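One protein chain omitted, others in place.
Just so it is clear, A and B label the chains in written order, and each chain counts residues from 1 on its own.
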Amino acid sequence: MSADRQNDADACMWDELISLLSMKDATTRTVMLGVGSLGVACGIVGCLTVLRRRALMADAVAHAALPGVCVSYLLLGERELGALLLGAMIFGLIASGLIAAMRGRTTVKDDAIIAVVIGVSFAVGIVLLKSIQNTPGGNKSGLDGFIFGKAASMARAEALTVAAVSAALLVLVFSQFKVIRLVTFDPAFAKALGLRVRLIDLLIISMVCVCTVVGLPAVGALMIVALMIIPAVTARSWTDRLSTMLVLAGAVGGIGAVGGTALSASVRTPDGSSLPVGPTIVLTIAAVCIVSLIVSPRRGVLAGWLRQRRARREMMAERVSERARAGPLAVTTAQETNDPGARP
Amino acid sequence: MSITAAEWWMIVTAVLACVPCALLGALLVLRRMALLGDAISHAVLPGIVGAFILSATRNPYAMLAGAMVTGLLTAWFTSLFSRYGRVSEDASLGVVFTTMFALGVVMLRFVPRGVDMDPSCVLYGLLEFTGLRMVEPVAGLRVPEAAALLAPVAVVAVLFVTVFFRRIRLISFDPALARSLGISVGLLSAALLTLTAASVVASFQAVGSILVVAMLVTPGATAQLLTTRLWTMLVLSCVLAITAAVGGCLIAIHVDSSAAGWIGVFSGVQFALAAIFSPGQGLLLKRLRALALRVRIEREDLLATMYRREELRTGQRVDLPDTSVDRMPKRRSLITVLARRSLRRGKLLLSRGKEVELTSAGRAAAAELVRRHRLWERFLSDNLALPLDHLHEPAHRLEHFADPERLAPVEGMDVNGAQPHVDPHGRPIPRVERDQPRPNP
Partner (left out) sequence: MSPAALDTNVAVEIHDLTVAYDRKPVLWDVDLSIPSGVLCAVIGPNGAGKSTLIKAALGLLSVLSGRVWFFGEELNAVRRRLGYVPQRESVDWDFPVSVRDVVMMGRAGVTGVFGRSRPKDVEVVEQSLRQVGLSEFGDRQIGQLSGGQQQRVFLARALAQEADLYFMDEPFAGVDASTERAIVDVLKALRERGKTVVAVHHDLQTVPEYFDHAVLLNTRLIASGPVNEVFTRENLQRTYGPRLTVLEEAGEAMARAREARPS
């Protein structure tokens, strides 16, 4: 490939990226509305699951959605989006219910149960998908789009639905903000106040299910959990207030989703096709997240490392001066008790 | 159903893929690192694809090396973020492995044309095609490429776990103790993690990325439901994995479907069955045991009530307030029916027309129960100084489970020597002839 052609290709990509982001075209606007509002909703709901330490439970719910889609397709024989998503929703709730029901009942720990649900429900999904592909007839194209998502083909009605659902979730979270914050922070105290902690927990996990389900056609079952966890972790590294964190996570999710979609449409692979949307969105948000985790002034890896180094240096200086002050006998005892090797 | 040679190879490959995964996965389950297994199986994707793009061939060793790099990077990034970045461990894991997986999927698009690597193969694996790609590692022995890669990994994994079994048990159970005994916990953990990553990568081609998760964790979790001993658990998880591999492949051949998918479903079914029927922890057996217990309690209550009625009738006992005299159940529930039937079968109870009566064996058994009850009341009153109105309920619950003659002496109560003859309410404590074998009520 000559340098000129390479430059042409680059220029072409940038032109396309800019034209997509300026949203002159109606189809682009539709898709961007869809993925953008999905990103906002996922980011905000994700904060709650991350703070309640249920981040990977959301992954189990998302994986369980896949067999849900297949089962409702097998039952109805049509690719009716609403019905498919209802199936996904039901399976997601069943998965979270199963995990909750087995918690503490046996010697198998939570994390293993979650991993079993993730693996097995995906296996069930693949078997069902295969049997759907083996049956003749029916409009089955695009079912495997639920795995990686097909945001580019989002219809206007779909985008509007996603936007409406996201708006409803936002209203719910912000109207119940105090209760949700209380239950997430200190469930025992909330229960002592007479609040229905289980109901709020169910509400949160249902919101996770809803996010998963509306995101399924666009981003796919494997990637949706990233849209929940990554913006939350990003936002947390910049703020110490829950309200700010929710807004930031929503913004990171929304902007990342729009940016990732534009990027996926404008970058061409060697064989001329575009990048898969879901993974590209995830990578866009992850880039923001990783930068945040490294450079954030209070909670970043860099700051943490510097802080630890400074503390260690101060401690060493203190010890040296202490030893200088104490006699030789005290030095040996200090070495015995404060041997740095004893504490890694 | 006849099985072709290619299908035989498929089953062998599946078994070779499942055994090391299940064995090392069981250890992950035990060490509460199940989700790290999940993460690694997602995160090896970019390594495999990267090696694939760079070498432009399906060189298994390049892919293994690439996957090891990304797998270990995942573990490293996760601990970096959670240690210095103050992110909770599961969230940090979630960030890293989803990002890695997304990276892998995007990189797949940059794989040169004409090379058979596409997202569906990444997800479902190529178990069905194992028979098509044969190699000859030893002269005269033609085996599928996947099996040739998996066999050494499986052997090494099994050998490693067997040889280091005691140390592995120690670091799984009590890492602090292991460290104090001079065992290098970090080194052993790293070795196990590396082996796990190697098994994941080797199995990847055969069963696909997501299904490796099912292979890795499910047999171990199922085994954990069935046993409490580590050695049994490891052996059991291998056995479960082998049956799942064989069973899943056979079903898939029969219905012409994804073999890897069916293996995952098969082990899911194993897990569900264990969760319901496991003798130790199964939810159904717990229910059944509870039912049996209720029948026994009902039986014993019936006997004791009959005895107390006889006591009143024959004037052995003057009329004292005793809440339990009229506890004859009016309602006929499954429990009472079962209880009565077992009493009649055991010839402890006789029906005479509408009345029921104790047989002499029944009376002896009932005397034993009432004795227990009143000894418990005595004990609770004398040793715990419970007030009179607080004696009946706890004694009533205790009499079914705990024998005061065995327990009470421990707490300093003398039941046989200067035996108390009345309970705290003044009711006689029945004597039981000790030279006869005690009737089991």
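Some notes on this structure:
The working rule: contacts are C-beta pairs under 8 Å (C-beta built on N, C-alpha and C of every residue); 3 or more make two chains touch, one makes a residue touch a chain.
Computed from a prediction, not measured in an experiment: that's the story for all the values here.
Across A:55, A:169, A:245 or A:303, the single residue that touches the chain missing here is A:245.
When the whole complex is considered, the residue among A:193, A:291 or A:311 that touches the unshown chain is A:193. Contact with the undisplayed chain is limited, among B:290, B:337, B:388 or B:422, to B:290. One chain of the complex is left out; on chain B, the residues touching it are 86, 88, 286, 290-291, 293-294, 297, 379, 383-384, 386, 390, 393-394, 397-398, 400-402, 407-408, 410-411.
Mapped onto chain A, the interface with the missing chain covers residues 51, 53, 175-176, 178-179, 181-182, 184-186, 188-195, 236, 239-242, 244-245.
By our rule, only the chains that are shown with their structure count from here on.
Across the interface of their complex, chain B is touched by residues 50, 53, 55-56, 59, 63, 102, 105-109, 111-116, 118-124, 126-127, 130-131, 134, 144, 147-148, 222-223, 225-226, 229-230, 232-233, 236-237, 269-271, 273, 275-276, 278-280, 282-283, 286, 289-290, 293-294, 296, 299-301, 304-305, 308 of chain A.
Only residues 29, 32-35, 37-38, 80-81, 83-88, 90-95, 98-99, 101-103, 105-106, 109-110, 112-113, 119-120, 123-124, 210-218, 220-221, 224-225, 228, 255-258, 260-265, 267-268, 271, 275, 278, 281, 283 of chain B touch chain A when the two sit together in their complex.
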